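Removed: one protein chain of the complex. Kept in place: all other protein chains.
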Amino acid sequence: MTVKKYNRAVQLCFLWLVVSTVLLQSSDGHSWKKHPLPKPCRNLVLYFHDVIYNGLNADNATSTLVGAPQGANLTLLSGKDNHFGDLAVFDDPITLDNNFHSPPVGRAQGFYFYDMKNTFSSWLGFTFVLNSTDYKGTITFSGADPILTKYRDISVVGGTGDFLMARGIATISTDAYEGDVYFRLCVNITLYECY
Amino acid sequence: MTVKKYNRAVQLCFLWLVVSTVLLQSSDGHSWKKHPLPKPCRNLVLYFHDVIYNGLNADNATSTLVGAPQGANLTLLSGKDNHFGDLAVFDDPITLDNNFHSPPVGRAQGFYFYDMKNTFSSWLGFTFVLNSTDYKGTITFSGADPILTKYRDISVVGGTGDFLMARGIATISTDAYEGDVYFRLCVNITLYECY
Partner (left out) sequence: MTVKKYNRAVQLCFLWLVVSTVLLQSSDGHSWKKHPLPKPCRNLVLYFHDVIYNGLNADNATSTLVGAPQGANLTLLSGKDNHFGDLAVFDDPITLDNNFHSPPVGRAQGFYFYDMKNTFSSWLGFTFVLNSTDYKGTITFSGADPILTKYRDISVVGGTGDFLMARGIATISTDAYEGDVYFRLCVNITLYECY
């Protein structure tokens, strides 16, 4: 009886040592702790199509310049400094494939501006407003978009409806680029938190 | 004694089967997993008031156009295309009720632009800067705002102070609209993560 009690006391003491060691380590402010990445809970691949106003296409344009640096104008993208400072607002159709004429499943609404002088680069803030049989809700994105990189990631910063409080990233690739009038982006969205 | 041990072995084996089946299912990348929606941890209903500059109200205006498409001007909202491309910056008072003259509990600061040609619709990026006895901190919102819909949701994308890392949505409704000079929005904020 006494030996058993002694054994149990030793076991408890050892357990306490292990637990307190673990706790001390994790409470050490200097050993930054990473969470394991959760598995993706949703993946969507969508395309959107931007037709920028150039003075001649008022009927078809889905985006327009609304800001530009001193000396530039609002009709055409600035000819110098890789469009640095040109600011556009857009309302672009979203499709399931890369065909501009496919039935849209929603609208990409937001703004972008060109943000580098020495290369083509932009910054995006926009929302996918989805309203199809498959998805009803919005996903909002924001971040830097280094256009000339084949695949670039931007952040999912929020969502509503089917995408309530969505978190994750979108990998963007330029699927087509026709002068300064049309571009098509493929957006591969990976969400890690779904409700 | 032997029978008991055999029974326990069978129980353990069965338990292992159940657990591994559950684990396998949840580790299958194709069966997207949703989290249960947590209970809201905070709800705020606030109003903010926007008086847009129209060339005559410089003293009272709380917002002003700072961008517009080619052909439009910065004094008045564009007469065509449902203000498409008009971009405004604002610093609007926030009140607890729908009275413009109630003591403000903070400021709504940010920008909006009109983003559709064929209907009234906008896109918002703004922060509630709250500084009252009840709340000290900020909540930042962003997303599409289809103005003509009675209730529309936008995303809470961040917060500081009392709203550190806030996550959730805000349901916006237009509480008043007076020509192109004044509007009042009711913002019903539901947060699902509070610290």
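Residue numbering begins at 1 within each chain, and the chains themselves are lettered A and B in the order written.
Rule of thumb we're sticking to: a contact is a pair of C-beta atoms (placed from the backbone, for glycine too) under 8 Å apart; a residue touches a chain by one contact, two chains touch by 3 or more.
All figures in this text were calculated on a predicted structure; none of them were measured in a lab.
Set against the missing chain, the residues B:53, B:84 or B:114 yield one that touches it, B:53. One of A:58, A:76, A:96 or A:169 touches the chain omitted from the figure, and that residue is A:169. The omitted chain makes contact with just one of the residues B:129, B:154, B:169 or B:186: B:129. On the side of chain A, touch with the chain left out of the figure occurs at residues 26-27, 29, 32-37, 66-70, 84-87, 113-117, 121, 123, 125, 142-144, 146, 153-158, 167-169, 192. Mapped onto chain B, contacts with the missing chain fall at residues 39-42, 53, 55, 64-67, 73-75, 87, 89-91, 107, 109-111, 125-127, 129, 138, 140, 142, 157-161, 164-165, 193-195.
Simple rule for what comes next: only the chains that are shown with their structure count from here on.
Here the CA centre of chain A is 17 Å from the CA centre of chain B.
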